[in-house]
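On to chain A.
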Amino acid sequence: MSGAALDVRNLAKSFTLHVQGGVRLPVLTGVSLSVHPGECVVLSDPSGAGKSTLLRSIYGNYLAQSGQSLVRHRERMVDMVGAAPRLVLDVRRHTLGYVSQFLRVIPRVPTDQVVATPLRAQGVEASEALARARAMLERLRIPERLWTLSPVTFSGGEQQRVNVARVFVAEYPILLLDEPTASLDSASRLAVVELIREARRRGAAVLGIVHDAQVRAEVATRVRTLADTEAA
Partner candidate 1 sequence: MNATVDDRPLLSVRGLGKHYGGRMGCRDVGFDLWSGEVLGIVGESGSGKTTVLNCLSGRVAADAGQVGYTKADGSVVDMRRLDESARRRLLRTEWGVVHQHARDGLRMGVTAGANVGERLMALGARHYGRVRGRALDWLARVEIAESRIDDLPETFSGGMLQRLQIARNLVTEPRLVLMDEPTGGLDVSVQARLLDLLRGLVDDLGLSAVIVTHDLAVARLLANRLLVMRGGEVVESGLTDQVLDDPQHPYAQLLVSSVLQP
Partner candidate 2 sequence: MSRYNFAYLDEQTKRMIRRAVLKAVAVPGYQVPFGSREMPLSYGWGTGGVQVTASVIGPTDVLKVIDQGADDTTNAVSIRKFFERTTGVATTTRTEAATLIQTRHRIPETPLRVGQIVVFQVPIPEPLRWLEPREAETRKMHALEEYGVMYVRLYEDITRHGRVAQTYEYPVIVDGRYLMRPSPIPKFDNPKLDRSPALMLFGAGREKRIYAVPPWTSVKSLDFDDHPFEIEHWDRPCALCGATSVFLDELIVDDKGGRLFICSDTDFCSRRRAASDPIPGR
């Protein structure tokens, strides 16, 4: 689709569990969707359908077997399926942000540095990166006394907010969000919703998984399932 920031075509992904006798699990069997700048497309399938698998496959965390996953990166459409690791890393650094369901923590890094890291990877100078990280933490209502601590001792909700902060601080053109407001109280949910709206306003293309109907209503411009096809 012309103009799309993210264009997935017939993506197929299965798992072959060699450790369990070679059983094969076909999870995605030909998904096609596109997301344009300013859109927020939300997937509404029930649990276990493969929504997270789709996001991870687009991000390059999972290896798709066939199909294409085109992202607009540095003015070109780049296919993440079969892309060289170096290219995937570059796309992740500058173009594609992914909020996963879990925050993977390195135990001894302070929270503000965790959030500043993506900015540093983009070449932002250290003190500016830290300042922007702290501003984002403040927006997500993480109290200042926690900024110098590692998130490893935080509650689930606090870790989730650090996860969100880490991705939104870098202002990626394309965002993949996997349940960004799960385990958050209403005030924090509001903050995340506002971040998503802001991202859309600056032209980001958002693909998300949101179970909460109210949040979905507040952020989605389009709701669809994995199996839906789109008009050409």
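The set was built so that all candidates are chains of the complex that A comes from, given by their letters.
Keep this in mind: a contact is a pair of C-beta atoms (placed from the backbone, for glycine too) under 8 Å apart; a residue touches a chain by one contact, two chains touch by 3 or more; residues count from 1.
What you are looking at is a predicted structure, and each value in this text was computed from that prediction instead of being measured.
Student: Please state which of the candidates 1 or 2 is in contact with chain A in this complex.
Tutor: In this complex, among candidates 1 or 2, chain A touches 1.
Student: Can you tell me which positions in chain A touch candidate 1 when the two form their complex?
Tutor: 15-19, 56, 60-63, 85-90, 93, 106-109, 120-123
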